[in-house]
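Sharing a structure below in structure tokens format, with a few things to ask.
For this depiction, one protein chain was excluded, whereas all remaining protein chains were kept in their positions.
Labels for the chains are A, B and C, by order of writing; each one numbers its residues from 1.
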Amino acid sequence: MIVAMNADATQQQIDHICERIRQFGYTPHLIQGEERTVIAAIGKGDKKEHIESLKSADGVEDAFPILQPFKLVSTEVKKERSVIKIGDIKIGDGGLVVMAGPCSVETRDQLLTTAESVAKSGAQLLRGGAYKPRTSPYEFQGLAEEGLKLLAEAREKTGLKVVTEILNAEDVDLVEQYADILQVGARNMQNFELLKKLGKVNKPVMLKRGLSATIKEFLLSAEYIVSHGNPNVMLCERGIRTFETALRNTLDLAVVPLLNELTHLPVVIDPSHGTGKRSLVPPVARAAVAIGADAIMTEVHPCPEQAWSDGPQSLRLEDFAKMMADLQPYIKLRQQAAAAA
Amino acid sequence: MIVAMNADATQQQIDHICERIRQFGYTPHLIQGEERTVIAAIGKGDKKEHIESLKSADGVEDAFPILQPFKLVSTEVKKERSVIKIGDIKIGDGGLVVMAGPCSVETRDQLLTTAESVAKSGAQLLRGGAYKPRTSPYEFQGLAEEGLKLLAEAREKTGLKVVTEILNAEDVDLVEQYADILQVGARNMQNFELLKKLGKVNKPVMLKRGLSATIKEFLLSAEYIVSHGNPNVMLCERGIRTFETALRNTLDLAVVPLLNELTHLPVVIDPSHGTGKRSLVPPVARAAVAIGADAIMTEVHPCPEQAWSDGPQSLRLEDFAKMMADLQPYIKLRQQAAAAA
Amino acid sequence: MIVAMNADATQQQIDHICERIRQFGYTPHLIQGEERTVIAAIGKGDKKEHIESLKSADGVEDAFPILQPFKLVSTEVKKERSVIKIGDIKIGDGGLVVMAGPCSVETRDQLLTTAESVAKSGAQLLRGGAYKPRTSPYEFQGLAEEGLKLLAEAREKTGLKVVTEILNAEDVDLVEQYADILQVGARNMQNFELLKKLGKVNKPVMLKRGLSATIKEFLLSAEYIVSHGNPNVMLCERGIRTFETALRNTLDLAVVPLLNELTHLPVVIDPSHGTGKRSLVPPVARAAVAIGADAIMTEVHPCPEQAWSDGPQSLRLEDFAKMMADLQPYIKLRQQAAAAA
Partner (left out) sequence: MIVAMNADATQQQIDHICERIRQFGYTPHLIQGEERTVIAAIGKGDKKEHIESLKSADGVEDAFPILQPFKLVSTEVKKERSVIKIGDIKIGDGGLVVMAGPCSVETRDQLLTTAESVAKSGAQLLRGGAYKPRTSPYEFQGLAEEGLKLLAEAREKTGLKVVTEILNAEDVDLVEQYADILQVGARNMQNFELLKKLGKVNKPVMLKRGLSATIKEFLLSAEYIVSHGNPNVMLCERGIRTFETALRNTLDLAVVPLLNELTHLPVVIDPSHGTGKRSLVPPVARAAVAIGADAIMTEVHPCPEQAWSDGPQSLRLEDFAKMMADLQPYIKLRQQAAAAA
């Protein structure tokens, strides 16, 4: 259930409510709004008598059940949009953040060339996989820690922050040392042990939607991370698996405004995996900006023909530069709308 | 195969090539480009010896096979984009055309109120179903000819052109008298007899993508209409059926640039059926404009709560007006891009 | 709603109830059970006061609402299984009926050779398409009436009954003259005008499930036919469209017992379209018998390599003979179970 405190509720009153919530068998989560404190009491079955009892406590304005199966991530519990800060970068504040880089970290030269170029074109984060989840055991599995070190070097050189994928709960400590955002791939969206570990991490997490995950399942996976202690989760739509094989995946762009209704978490769009086809990335990125995505993530490679993975969907350096230029007027429209609101 | 004539080929030369194409067992289709005439020779198996033979004929610049299974609708056969004219309205010229109106024509008052309002807000075409394909035999099946007459009256009053659905080959003659665009619904995308009849009609056709139709099947259904004589076909993406049930359908927006690569036919987006949810229609329409759709079609009703069908996805009159205002800067960006190109 | 009459209700009482049902604005459908007459009153909204009023009428045992959206085809309205008779053949009586033959009627020789062979192997019905719904306008579209005549000739020669596809409402009169069962293909499952016409026909209809049709939609399409007057409908599962492309379709075999719970109509399984692969047809047919299908339909061709359509999924004559022999013990198990029940 949700307990909304009065605007002038005292710390003592808040503590008391948390105590009572625990007595009833729920876990209290404090959400500090600009005006007031809200306490989400998470547990099985919002019992009517508990709600009634809390309603009449001192300092409480109102108490009511949470209808959605996802709780902490829902707009029922927190209406204010979450803004995730990575240094100076803010994801979720109305602006557009761009993440770009190669599918896999392959070589020092490949990574630094790409990083310098995308930084110049206006990207704020560098992507690149050091651990690669590959369908076949015979495919390139990533450079592991060596790749992480190269990402850190590129960050040093370019000022770009780093987002990179984590595959296993066991690697959390290591990857956390190098990455600014920890990415959970589509195939791991329901790797619940990994999600629980990421709930203990002090870095933002980007959770990609599973290939056949419903929106409800997607948000419940985010709930795993948040309920285990890490509120800095962003959701990434990267295309779902459907009957259509003309493109690699079917990008479900309409979920951006749908998620904005259901959750306060920021939403990222990945037009590269969403289409699997280089020429479609720029128009799809344009649509992502127009529909209100908080960030986009695109794959960029100095020479896609020679990429060790995902070549057909990787932009060339100059493609990315052109796309960024083309996106500017759309980004401006967003800023004007945000300023007007 | 395709036979590209010289820019200065004579009519006699063109006739001669058509004659030889027929002798080889193909059907010739003339495509009059701005610079030159191209002849598409359609038939089973592009035989190498036929291509070689035509290459050396007078007036022929080149001859080559068509690789795609769809022929006349493909950009292999015609690179120039098709522009469909309905009175002063042009669909496919780089601008954005807006079609709006109720799901079903219900009453004179409902239709005229809607028509006047959407016209004022900037729509160019009025939509409204007189024949309704309903999942259950016990649901409202449409007003039939009475509905068509009301649509004609609304056109008279507002200057809006009319787009309406046709369900059966038998109704073509009747519906053609009233409609400016004949719409083929998703459930009829592979009603091949209907498609063949629409190939003989002198009105443009809007073909909606089937719920589980691949892009190849979609284009082959368009090919049915075009190969039977009617080149004025536009394609409408309205959402496909996937595992996701959070929304009515999954709108496959990335097919807009994909179709632009594969076909010269204009592309329409239907954000109403594509989402099934009123609040998502405006942001999705914005994305449709940004990604390059030639037209959008949205359902509008004076009182969606009382609509006889599709209420939850219908915009109120004022919602539509607001959406149209919000779309203006995005439409301007399109016009600037078109002017620059 | 459903009105169950007393076992000894008089004709006059039944007529009176039908009259009252009409006065209330519903349409009465009489279902003559072995013990009693049941009247299904179909119309919008089962009003409580109407149900109460009818409950107290003479000759009425009980009256209650129909919960499913499909009415006449549901087991709520009729518990007894429907048995469809075509001459001596009974579909739905617990036994297994086998339909076999080529995808398309190609030549007299091809059809007669196949018919004689499958008859000898134990098939009871001959399948063969005279009208072919083809994805591309450039593919073989069927021999039309000439094909129907060949089917009739094969029936004459072999005693096999004939099942063949009907594509258009306009062809109903013609096809009805030749066919013993009229087949509605997957792409026409929601061609509602065709369904309505087939409701007026005095021949059984086999309705194939659409590629992306839910079970509810499937049964509502059957309801179109039954509610327009033709109770002799059988349902054919032929595979649905999913993300999996290893096989042509995903055969949804579990719907056989599900349909048996929801409807009294017989269920047919098509392992040929359900898999698209010849070698899988016999094991899948075996599973169809084991799971309780009332009939199976398989494609058979004297020389699949030369078939004009569906070669890869067509059994050779000897494959079919072998499959029929292998199915015998499974058919016997069914008969024993039916006898025991």
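Note that a contact is a pair of C-beta atoms (placed from the backbone, for glycine too) under 8 Å apart; a residue touches a chain by one contact, two chains touch by 3 or more.
Note that this is a predicted model, so its numbers are computed, not measured.
Student: Which of these touches the unseen chain: A:57, A:112, A:169 or A:321?
Tutor: Checking the options A:57, A:112, A:169 or A:321, the one contacting the hidden chain is A:169.
Student: With respect to the chain omitted from the figure, which of B:241, B:264, B:286 or B:301 is a touching residue?
Tutor: B:241
Student: Tell me which residue among A:11, A:56, A:136 or A:202 touches the hidden chain in the full complex.
Tutor: Checking each option in A:11, A:56, A:136 or A:202, the one touching the absent chain turns out to be A:136.
Student: Out of C:27, C:177 or C:214, which touches the unshown chain?
Tutor: Selected residue, touching the omitted chain: C:214.
Student: So which of C:20, C:55, C:203 or C:286 would be touching the chain we can't see?
Tutor: C:286
Student: Which parts of subunit B face the unshown chain closely enough to count as touching?
Tutor: 212, 241-243, 245
Student: Touching residues of subunit C against the unshown chain: what are they?
Tutor: Spelled out for subunit C, the touching residues are 212, 214-216, 240, 242-247, 250-258, 261, 274-275, 277, 279-280, 283-284, 286-292, 329-330, 333.
Student: In the full complex, which residues of subunit A touch the absent chain?
Tutor: 42-44, 69-71, 133-138, 167-170, 187-188, 190-193, 196, 211-212, 216-217, 220, 223-224, 227-228, 241
In this text, only the chains that are shown with their structure count from here on.
Student: Just the chain pair, please, that has the highest number of C-beta contacts.
Tutor: Chains joined by the most C-beta contact pairs: A-B.
Student: With chain centres set to the mean of the C-alpha atoms, which chain is at the far end from subunit C?
Tutor: For subunit C, the chain whose C-alpha mean is farthest off is A.
Student: Interface check for copies subunit B and subunit C. Shared numbers divided by all numbers used: above half gives same, below half gives different; which is it?
Tutor: Same residues, largely: of all residue numbers at this interface, over half are found in both copies.
Student: Let me have the rounded angstrom distance from the C-alpha centre of subunit A over to the C-alpha centre of subunit C, please.
Tutor: The separation of the two C-alpha centroids amounts to 49 Å.
Student: Using mean CA coordinates as chain centres, what's the gap between subunit B and subunit C in Å?
Tutor: One centre to the other, that is 35 Å.
Student: Residues of subunit A that touch two or more other chains: which are they?
Tutor: Each of 212, 242-243, 245 in subunit A touches at least two other chains.
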